[in-house]
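To keep things clear, I will list the structure first and then write my remarks on it.
Of the protein chains in this complex, one is absent; all others appear in place.
Chain naming follows the written order as A and B, and within any one chain the residues start at number 1.
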Amino acid sequence: MARRWILPVLLAVGFLLSFAIPQFGLLDLYVQLIIMYVGINIILTTSLNLINGYMGEFSVGHAGFMAVGAYVASILTVSVFPSNLAAWLFPVAIVLGGVAAGLVGLVVAFPSFKTRGDYLAIVTLAFLMIVKSVIENIDAVGGPRGFLGMEKLTTLPWVFFWTVLSVWVIRNLVYSNFGRGVFSIREDEIASDLMSVNTQQVKVIAFVTSSFFAGVAGGLFAHVLQFINPRVFDIIKSTDILIMVYLGGIGSLAGSILGGTIYTVLLEVLRPLGVWRMVLMPLVLVLLMIYRPRGIMGLREFRWFVPVRDLLASQLWRQAKQKEVGDASSAS
Amino acid sequence: MTYFLQQALNALQLGSIYALIALGYTMVYGILTMINFAHGDLFMVGAFFCFLAATVLKLPFVPTLLISMAGVALLGVTIERLAYKPLRQAPRVSAIITALGVGIFLENFTLALNPYPQHIPTLIANTTFTLGGVSISSLQIIIVVLSIALMILLDLIVRRTMVGMAMRAISWDKTVVPLMGVPLNLVISMTFAIGTSLGGAAGVMYGLAYPVIDPYMGIIIGWKAFISAVVGGIGNIRGAMIGGFILGAVEIMVAAFFPSTYRDFVAFTLLLILLIFRPYGILGKPRPQKV
Partner (left out) sequence: MPLLQANKVTHYFGGLCAVSDFNLDLEPHELVGIIGPNGAGKTTVFNLITGVYRATQGSMTFDGTELVGMTPNQITAQGIARTFQNIRLFKDLSVLDNVRVAHYSQVNYTPIEALLQVGRYRAEEERVAHHAMDLLAVFKLDGYSDELSKNLPYGLQRRLEIARALATNPKLLLLDEPAAGMNPGEINQLMEFIQWVRKEFDLTIILIEHQMRLVMGICERLKVLDFGATIAEGLPKDIQNNPKVLEAYLGQEAVG
């Protein structure tokens, strides 16, 4: 436990590096771009893992929330904010993109009260298609032609910041009362209800948090690609995110980080193979599913991500009990 | 009015194809409680087998159809044995991800071997009749009739044969039924063979109706057929048929009366509303949970 201080130190170093690398050109621009995509994918994977992994649902609409965030953030920086302030107001745009996505997530939460499993998959798929269609029909944002004009406001430090923030916030949620509610829904929703868990409240919290961060990822994505159109946020994108979640491991933050990183990097590394890249990758995925059906980490967590009080709950309790006994005997 | 009837005919054609594909989804789901997301891509492979049979082997319609169906069935059974069988005890979502992986593999393998879209030659002489102002093509008639014939055949198999009975039994209890002497693996393989061959047949018919085919055509059609199966009540064969026709009808009618960009929006909103009022699909029943 004493070595836990390494984690904040690593984060601080990482943060400094994220400034140093672009400033001093320590890494190739292409590599920097890949790192940014890794960060964005980690945010997407972690947020989807909350719904699909921890809560055991099957949502295929995650790209839709990403789209909402991307478009809202882009509209803000391009058309609403004064252009000289765009860089300063970038975090505001990202947050508002996330909020918009969170509101859409709120709407999706309601059908989840009554439907589960494959039927909820359809509902989320329908939402994805509806979001896509709505965007295609709004000419002001370019409709099917897409939206452009975004400045490259997404930088390595911002990606680092948002990635760390999203993993931290989701971790906090997972190890709280509401997080326990999320797992209990996955395990046995009826028993959970009967053990006083307000399943509707939990689902709302989970969906809103998940879609908020998907929206954040979307905003970051839009400002690195500098061009977005509805086709980018379709079922294939959702499938990509699904694969990252199950690859890394359901119900595990470390798994999400692994899944997001491995998938992004592997796809880049295999690029020279051309179209055979996408022949090899699914084969690897299928083999992985056969031998490790729950993904690389699968419901297990990296020790340092688990809050100390949680990891050692029983030990801390025993220590407190012994202290009580000790106080009692010294008092008598 | 004639416009409406014309569109109704188009809806029937599209609906038959969706229904055939949806049947494959629902059969596999009914027996393994697994969504075979590679099914849409097997439909695409069926279309490509049709292309190969027609252009390379230069076969006429009926042998092409039979070869494509058999080819897809063989492929389906192989996939089941290699990729799905090991995951029968695993959490369901793992099987789903595997299916997605198999689908992506099929898409890109086909793309790798065949980088350009292909054109299926006319295998059926396409004559058009006009009836009361509505033009009907012989191709449309054949597609609809053939689809319905296959569906009736399937219904007979499932309801009147031992194999069908075994399929229905296994869908209720996978562990006890084999203890009664039912060859579990054989029945599952047959289910896959039948279900995927229907998807292959749909691929052939789609290829004949819309002759340009490409390796990614199975993706969106696969998802739409999946929606059809769920709308009809997943696991229910008659539901899949109904769902397919409903989706075909909704798509064509919406496209006929709304601007094309609104088509998906209206179609999916209608589907959503349907699911809100009938959360388990039209003919679906929730599997009762004993508390």
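Here, contacts are C-beta pairs under 8 Å (C-beta built on N, C-alpha and C of every residue); 3 or more make two chains touch, one makes a residue touch a chain.
The model shown is predicted, which means the values in this text are computed figures rather than measured ones.
Peer 1: Could you run through the displayed chains and say which ones the absent chain touches?
Peer 2: Looking at the entire complex, the absent chain's contacts are A, B.
Peer 1: Just to verify: which one of A:A100, A:V197 or A:I290 makes contact with the chain not shown?
Peer 2: A:V197
Peer 1: Out of A:L173, A:I243 or A:M297, which residue would touch the omitted chain in the full complex?
Peer 2: Considering the complete complex, A:L173 is the one touching the chain left out.
Peer 1: Footprint of the hidden chain on subunit A, which residues?
Peer 2: Counting only subunit A, the missing chain is touched by 169, 172-173, 176-181, 183-184, 187-188, 190-200, 205, 209, 299, 309-310, 313-314, 316-317, 320.
Peer 1: Of the residues in subunit B, which ones touch the absent chain?
Peer 2: Against the left-out chain, subunit B lists 290-291.
Please note the rule applied: only the chains that are shown with their structure count from here on.
Peer 1: Taking each chain's centre as the mean of its CA atoms, how far is subunit A from subunit B in angstrom?
Peer 2: Distance between chain centres: 33 Å.
Peer 1: Applying the document's contact rule, which stretches of subunit B touch subunit A when the two form their complex?
Peer 2: Interface residues on the subunit B side: 29, 35, 83, 86-87, 90-91, 93-98, 100-105, 107-109, 111-112, 115, 219-220, 223, 226-227, 230-231, 234, 261-265, 268-269, 271-272, 275-276, 279-281, 289, 291.
Peer 1: If you look only at subunit A, which of its residues touch subunit B in the complex?
Peer 2: On the subunit A side, the touching residues are 52, 58, 111, 114-115, 118-119, 121-123, 125-127, 129-130, 132-134, 136-137, 143-144, 190, 235-236, 239, 242-243, 246, 250, 275-276, 278-279, 281-283, 285-286, 289-290, 293-294.
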